[in-house]
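The structure appears right after this line, and notes come after that.
All protein chains of the complex are present and in place, except for one that has been dropped.
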Amino acid sequence: MGPMASPSFEVGRPTDLDHTLSRLLEKSIRRSTALDLESLCIVTAQRVWSLRADLHFLSHDGNLIDTACIATITALAHFRLPVITVSGEDITIHPVTERVPVPLSLLHWPICVTFSFLGEDDDGEMVCVVDATAQEEALREGDMTVTVNKNGEVCQISKSGGVPVEAETLMKCARMAAEKVKGIDKLIAAALRDDEVVRNKGNLDWLKEGKSENER
Amino acid sequence: MEGLRNDGRRWNELRRIHCQLSTSSTNADGSSYIEQGFTKVLCNVTGPAEPSSRQKVKQDSATVTCEVYFAAFSGTDRIKRGRNDKKVQELQTAIQKTFSSVILTHLFSRSEITISIHILSQDGGTLAACINAATLALIDAGIPLKDYVCACTAGQSTSIFDNEGSSPDPWLDVNYLEESDIPSLTVATVGDSEKIVALSMENKVRIERLEAMIAVGISGCAKVRGIMDSEVRRHGKEKLEAQGE
């Protein structure tokens, strides 16, 4: 998170938001076992793939958590792992030109939905806002992040502090999150599908390019 | 519905809670010690005092700072958790945010209230015990709070599952074994308003089950509040009697 996203971020000094974000993503994606870690194993108890997701925030206008989560999930779903063959002691990593790389085995797509509580209205009803802008975030009195997948499984909930909220409102939020996630899930799927088309086409182009380079 | 959990409790049974105020008489304005089962937490509160650094000065309210220390021997494995450990940071942020909204901070401008928590033993419900301990220590320090903040955990058992549509019992106040086994959540409420100030869950659970878990957690919180309140009253009475003589 650099000053590029928002002038309030300083270089080299992790803020509370940093910690919350990385913990939330870790809880949402790793602890909910979204990624089948066993599939990343090359030789049992010896060699494994190591995956690393780097997030760069280019512009901050609120709701970093949800955006970061969607970005990570999409990236993981989009990622292709080179194929390997193990024969005895030898491990061969096939270059992408040789064999078509395989996608990661993502068991489900956990997606974060953050609610911002803007205080109670005149009827004592809590005003909740989904996908808050930076301005709304500055005004909010509390927030809650719910991570759900499209099957309606809640992977993580976190509401630390902020204004006290009725349990019923929270449940309403959770159910709403489950609905929203279905939509987001479809969006990601569509984007990936579109990309697949381009990629398949592009992949060939790229292969050709690679070959011509070799010939040179 | 009948059946006991691995430590012989029923689904709606709290573990023994033992709490104490003014446990350390020096260097802290308020202190407390709480045992929830085998989870043992010690908490000291200092403040309102002069902020330790310029950054922490707020012109119109007090800053709440939280420090959490895990004793290396607190868990089953001997793990030394440093200041930058993610779990420590997360606990600190959660507690700090929770209490910032409950302490009447506007009364103490340009000062700092430090909650320092030492976790001596972990047996499930660490966050809950930390929150409860901090509430007691703040009360002991005479820092104005809107109300008690009480926390409790609730789990979702999977063992007695049947397909008839009747959901299995949620379990109240999970211990370490249960916590690592089944999905569980921590819920913290303000007073007996049933309003949730903090909620944290780290495992996967069906959304339909969530409601029952939260409901059980809230009821647990109310009970914990009763126990804590009676300890505060007992302590206060003792102190008044001593002064009255």
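Which chain is which? They are A and B, in the order written, and residues in each are numbered from 1.
One rule holds for everything that comes next: a residue touches a chain if its C-beta (ideal position, glycine included) is under 8 Å from a C-beta of that chain, and two chains touch if they have at least 3 such contacts.
Just so it is clear, contacts and distances are computed from a predicted model.
Undergrad: What name does the UniProt record list for the absent chain among "Exosome non-catalytic core subunit rrp4", "Histidine kinase", "Signal peptidase complex subunit 2" or "Glycosylphosphatidylinositol anchor attachment 1 protein"?
TA: "Exosome non-catalytic core subunit rrp4"
Undergrad: From the listed residues B:A71, B:V88 or B:A215, report the one that touches the chain absent from this view.
TA: Here the residue in touch with the unshown chain is B:A215.
Undergrad: In the whole complex, what residues of chain B lie against the chain that is missing from view?
TA: Given the touch definition above, chain B has residues 9-10, 12-14, 16-18, 20, 22-26, 29-30, 33, 35, 42, 47-50, 104, 108-111, 139-148, 170, 172, 190-193, 211-212, 215-216, 219-220, 223, 226-227, 229-230, 232-243, 245 touching the missing chain.
The rule we apply is simple: only the chains that are shown with their structure count from here on.
Undergrad: Going by the contact rule at the top, pick out the chain B residues touching chain A in the complex.
TA: 86, 89-90, 93-94, 96-101, 185, 189-190, 193-208, 210-211, 214-215, 218
Undergrad: Could you please specify the touching residues of chain A with respect to chain B in the complex?
TA: Answer in residue numbers: 16, 19-20, 22-23, 26-27, 31-33, 141-142, 144, 148, 152-167, 170-171, 174-175, 178.
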